[in-house]
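This structure is in structure tokens; I'll ask about it shortly.
Yeah, one chain of the complex is gone here, protein chain that is, but the others are all in their spots.
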Amino acid sequence: MTPEHLLLAVVFSYGTGALAAIVVGGAVGRGLVAGCALLAALSGVMLGVICLGAEHAPTVSAPFLPLTSFSLRIDGLSAFFLILIGIVGAAVSVYGFGYSAAYEGRYSLRLLGAMLNILLLSLSVQVMADNALTFLVAWEAMSLSAYLMVLTEHDRPGTLRAAHWYIAITHASFAALVGMFLLLSAGDLTTSFSAMRSALLTPGVRNAAFVLALLGFGAKAGIVPLHVWLPMAHPVAPSHVSALMSGVVIKMGIYGLVRVTIDLLVGGPSWWGGLVLGIGTVSALLGVLYALMEHDLKRLLAFHSVENIGIIFIGLGAGLLFQSYGLMTLATLSVVGGLYHTLNHACFKGLLFLGAGSVLHATGTRNMEELGGLVKRMPRTAFFFLVGACAISALPPLNGFASEWLVFQALLGGSAIPQAEVALIMPIAVAMLALTSGLAAACFVKAFGITFLAIPRTPVAERAHESPVSMQAGMLTLAVACVALGLAPFVIVPLLESSLAGLNGFTATTVVFTPALPLQVPGTFGQMSAPLLAVGLAVLLTLVPLALRILGADQRLRVGDTWGCGRIGQTPRMQYTATAFAEPLRRIFAELYRPTRDLSIDFHPASKYFVQSIEYRSEIHPWFERVLYGGLVLVIRTTARWVRRLQGGSLHLYLLYMALAFLVLLTVARWWR
Amino acid sequence: MGTFAVLLGPPLLAALLAGVVNPYRRFVGWANGLLSLLSVAAAVTLWRHVVAGQVLTSGSREFLRADALSTLLTLCVSVVAALAAWLGPGMGDDDGYDGAQARRFRIFGNLFAVTMLFAVTSNNLGFMWIAIEATTITSAMLIPLHVTKASVEASWKYILIGSIGIALAFGGTVLGYFDFVNLVGRHDEALNWTTLMASAPHLHPQVIQLAFIFILIGYGTKAGLAPMHTWLPDAHSEAPAALSAMMSGVLLAVALYAVIRWKIVVDAAIGTEFTNHLLIGMGLLSLIVAGFSLVIQRNYKRMLAYSSVEHTGLMCVGLALGPLGTFASMLHLLNHTVAKSMMFFLAGRVLHRYRTTEIAAVSGLLATMPWTGGLFAVGMLAVMGLPPFGLFMSEFALFRAGFVAGRPWLMGLVLALLTVAFVSIIGHLNRMLYGASAGGVPVGERPAWPLLPLGVCLTTLVVLGITLPTPLQTLLDRIVEVIGQ
Amino acid sequence: MDGMFSQLSVLGSSLVLIFGLILLWRRGVTAYIAAFRWQSIVLALVTAIVAYFAADHELYWVAGALLLLKGVVIPGLLKRMERRFPAERELDPYVNTATSLVVAGLLVLFGYAITRPLVALSQLPTRAGMPLAMGLVLVSLFVVISRKKALTQVVGFLMLENGLALLAILGTYGIPLIVELGVFLDVLMGFLVMQIFIYQIHETFESIDVEQLNHLRH
Partner (left out) sequence: MRAYVLQVTQATLALLLAPGLVGLIRWMKARLQNRRGAPMWQPYAELRKLFQKEVIVSSNASWVFRAAPFLVFSSTVAVTLLVPILAVPLPFDRVGDLLVVVYLLLLGTFFLALAGLDVGSPFGGMGASREMTVAALAEPAIALAIFALALSAGSTNLGQIVARTLAHPGTALSPGHLLAFGALFVVTLAETGRLPIDNPATHLELTMIHEAMVLEYSGRYLALIEWAAATKLLIFFSLLGNLFIPWGVAVALTPATVAIAVFSLLAKFIVLAGTVAVLETRIAKLRLFRVPELLSVSFLLGLLAVTSSFLLR
């Protein structure tokens, strides 16, 4: 199966999937959509695996696009992202089959199915693009198909507004990318990437291109100042779409940044790495802090995407910083750490969104305050969600820990940077990263605990039922992926490493792999063996209950009532709620959140001392959202209101404009030379 | 000579037929439709000739001449005229116009088409002026097809601003002729474009600059360049859909054609720097005014009108970016004509069903009219310049030309303005497409057959977005030669 | 010989300009129509003079057409319209008379400055009149902007046409005949359309005051 055949298989099956969605309706249509997407995703993974190690990168070109031509090239980096798209794509398409059944009568399933296939196709084409026009066309097709899918549930409040913010910021980033690519192609009409690599650009142009790339790709990835659309768009989209968007679509920002900064611009001055590292740290911290305050399950997960993108940016930023100082081993380590976390985040975030989707599917609500006790009613979904929660909180045997460990080692390597004041960023980044992972663990205890454990808080949660088999299959694939990625870093890291080998400046054999299981990072710092850790924990987990049984510990177990200080009944209202759980942190970080509090008490008419009802409302609006975006919208609207007055309705005014323009231009022409 | 007759004849015939058949009957409409196809065929033969390298002229004194630039415009005009003939009033039974109105549309609509065709094929700049003045008159007659306060107001503003603009353009033609007379002396073919070009390098710089200002303000008014664009939103929101399609799609292009004809002469005389600065200034002003007028917009027909002002401004900026820029802006002209005329016809159908041009009042368009709504949404995405469609390709070519011509900051500003326009339009579009469908609005696509030609328009846009057919490529290269002279 | 010819042409064009300025000074529409009529007659006279001195027979036809079209037909139609809407006086234009005269003066000066290269370049004896023609163009543009009544605006537009025709005759002894005829046809058609619209405005708005035409906004 040569790469070309596989590529054709990918494009062909996504295409048939999209067509089938439009032509065939109902369950068969959904089946075809899911089947074709699954087939294409798997062949995408195979294509990626084949091309990951290949010496020469296979190229395909077709005279489609008018100006430059449509050319693809699958080098190591593209292959890695193809695998990422394939894994999450497969899981999402299988999950989608069951999940979209609920949309049968209400929304257009044909559009949803077609757009799912087109999104996956444009993602695959995007990572293989070899010239600017193909990249931009795939980029916009991706944004559009995702936008249309976000709009599926258009009659719900807030969907239109969220979709509008999404397409607005995505298009602004698209404009930045057009500018950047044209700056990079510097006069070469084919705008091909190979020409960009060899183009000699002045430092000024390179810096401008970098800033535009950061803005464009950062907006897509969802780094802090530009992340506003992410917590709005992902919750309103159908869950399997938000899983795909959070897992894969925002990773295109990462792919783009790596492709431009490391491949096309071949590294740059150290402030590039510093800026990316700084943005990563801020995004990670703010992402998790705002996630803690959420009690809408999918908004919480969306904010966590911002956090994890921050961690990936920390890895990339450290890589760029090391590259600018010529410490190639550390640079490779940190970029590999970043990419490894990209793959891990795609898996566990996808899993969590699918889990949230089945909760939404079963109960119809995303609000954690109305859920609870689902672990007994949806045992398998609960287990998968728990696996995802442990992975995202970077608990040892799973994949979150492996990549976060790598990023930590990269940052700890920072001491090798000659300039002391630059090296000082590293410990601060380490501290912020540690705080973020701590808060993430707290947030997911809240998310899993309040949603799944204890007593159901509403009748809706009471009547919850396990999700259909196809949805569980989707979640199972991603859970297995998380565990596998967690156990086998010593396999994944060299593969990642060879995918970077193609990019100049990154040597191939920096991370040595001894046949023994541990992941060694020679010459720098750490050594860790995930498989041995997992085996150790498993052995202990079996040994301890066995020992208790052998040593004659009492095995009797009786079910009784929870201790309620002597009260008889145990009502759901006595449980902790999500807001209560996050109250200590809200108070500690009050200056950041600036929670608005309003209390309205209406007293009993008889006397001031008796109260009929008290209503307490406290909201948290991210202040920079109000300042940054509120300001921007205000500026545009005031200019628009000012420009509108030009068309005031009076004919004389219109003629005056014409006459003034005429006189002005006459004077210009008369005294021009 | 034959092709010109086949080009200009059919619309004249159709107008005559409509004039003769007093109580309007539907066969006039069908005849008009068939005749318009004839002129499209003539335009295509012209295209074939130009691709083969011949420049067709008619008559001894080269009265009519069709070089590459004119052929592109004839193509656009004839196609849009054919669309207007098939989709205009007087074809279906209840398209909201009675017999008299349909007859009036058939007469003046065809006259409008003839004058535009004559304007783009006439070699004599004087006749070109006369033809463009005639377009103003014929189209002004059609704006108040439904006599309401708003349409009367729109037509008065249109005729007054248009006539004053055209008078100034006549001033420019006179000054150009004056410059030529002082150089060579008076003779009848003086105003022919070819003769003017022959002696262009020796023209007096000061006078030709003054003449170009008159031309730019004059024909700029007809092209809807800011600050003379004020008639455009009013005219489009009141005119019948077919007329708005012809005006927004092609009339702006014809006026731009006139400006280009004189730009070539002026460039031959004093170099491109003077005209480029002017065009970039006007283009940028149009982009700014149109971009920000779209932000708070409550009427979807005015939204389309402002989008036309924006795209014309973009074409002007493109013209000033060297040969690559000219190539991009001519491709953009073709794409914009197809896209904008399609959009106005769709807007006409929406207006006919919802009875209002208020964006807020039109909701649930996808629910009530799925096919029209779908076409409207996809067409709007095309007009905003999104990839799979031709407009994105021409805009990308334009930006590429801008960066090659060494004007990155200008391109950055243009990109930002286009993004502002995109964001506002997609907001308005969403409000129309989604949401609960307005009460009392009948669901379904009653006259479904008009959707077929509009579907064809959309497919051409997609084809232009995917590949650039070689005959079109050679046509555009020939135009770049003509303009780059 | 040339001396007499250029003096006559300059006298004629200054007369044409003066008739234009009357629009700014008087208030009644009847005065405007009379001014336009006499301006067209003088313009036809100047054309005849140029035809006589430049011995160009075609120009006689042009002078005749000018006299017939702009001297008789259009003023007649204007008179008929004016009788239909008697109450329409230019009561308070946007710019009162004093300032509009000052502005007109400035515009004529600006016209002079603009046409200096033209006069320098041209060898024809009639070149001295061109700045006056340009002045008339700018003044009539100002009239159209500052007057409120639709009828006055039409007269202002017609004066603009006169100014340009004068410019053509003085600068190039008239543009080629065919084109000249086309221009006359267009001016006539343009005027007829405006006339139809003015009747329509009167029907729908009960007055031809353009100021109330401001419903279409933004």
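A, B and C are the chain letters, set down in written order, and residue numbers restart from 1 in every chain.
Please note the rule applied: a contact is a pair of C-beta atoms (placed from the backbone, for glycine too) under 8 Å apart; a residue touches a chain by one contact, two chains touch by 3 or more.
Please read all numbers here as calculations on a predicted model, not as lab measurements.
Undergrad: Which shown chains does the hidden chain touch?
TA: A
Undergrad: Tell me which of A:S305, A:S334, A:T381 or A:S437 is the one touching the absent chain.
TA: Missing-chain contact among the listed residues: A:S437.
Undergrad: For the chain that's not shown, point to the residue among A:G76, A:G373 or A:P622 touching it.
TA: Reading the full complex, the residue touching the unseen chain is A:G373.
Undergrad: Determine which one of A:L360, A:A479, A:M528 or A:V643 touches the chain that has been left out.
TA: Of these options, the touching residue for the absent chain is A:M528.
Undergrad: Taking the entire complex into account, which one of A:E104, A:E583, A:D602 or A:E619 touches the absent chain?
TA: Of all options in A:E104, A:E583, A:D602 or A:E619, contact with the hidden chain holds for A:E583.
Undergrad: Extract the touching residues of chain A with respect to the undisplayed chain.
TA: Counting only chain A, the missing chain is touched by 372-373, 375-376, 382, 386, 390, 393-396, 401, 405, 408-409, 412, 415, 420, 423-424, 426-428, 430-435, 437-439, 441-442, 445-446, 448-450, 452-455, 516, 518, 524-529, 532-533, 536-537, 540-541, 543-545, 548, 551, 553-554, 556-564, 570, 572, 574-576, 580-585, 587-588.
Keep in mind that, in the parts below, only the chains that are shown with their structure count from here on.
Undergrad: Any chance you could check whether A-B or A-C wins on number of contacting C-beta pairs?
TA: Higher C-beta contact count between the two pairs: A-B.
Undergrad: Report the inter-chain centroid distance for chain B and chain C in whole angstrom, where each centroid is the mean of the CA atoms.
TA: One centre to the other, that is 31 Å.
Undergrad: Can you check how far apart chain A and chain B are, centre to centre, with Cα atoms defining each centre and the answer in Å?
TA: Roughly 44 Å separates the two chain centres.
Undergrad: Starting from the mean Cα coordinates of chain A and chain C, work out the distance between those two points in Å.
TA: That pair's centroid distance is 70 Å.
Undergrad: Touching two or more other chains, which residues of chain A qualify?
TA: Residues 644, 647, 651, 655, 662, 666, 670 of chain A touch two or more partner chains.
Undergrad: Taking each residue of chain B in turn, which ones touch at least two of the other chains?
TA: 156-157, 160, 164, 206, 210, 233, 293, 296
Undergrad: If we count contacts the way the header does, which residues on chain B are in touch with chain C in the complex?
TA: Checking each residue of chain B against chain C gives 124, 126-127, 130, 133-134, 136-137, 140-141, 144, 147-150, 152-157, 159-160, 163-164, 167, 170-171, 173-175, 177-179, 181-182, 186, 188, 190-191, 204, 206-207, 210, 233-234, 237-238, 293, 296-298, 302.
Undergrad: Help me check something: in the complex, which residues belonging to chain A touch chain C?
TA: My answer: residues 644, 647-652, 655-656, 659, 662-663, 666, 670.
Undergrad: Going by the contact rule at the top, pick out the chain C residues touching chain B in the complex.
TA: Listed in rising order, the residues of chain C that touch chain B are 114, 117-118, 121-123, 137, 141, 144, 150, 153, 157, 160-161, 164, 167-168, 171-173, 175-179, 182-183, 185-186, 189-190, 193-194, 196-197, 200-201, 203-205, 210, 213-216, 218.
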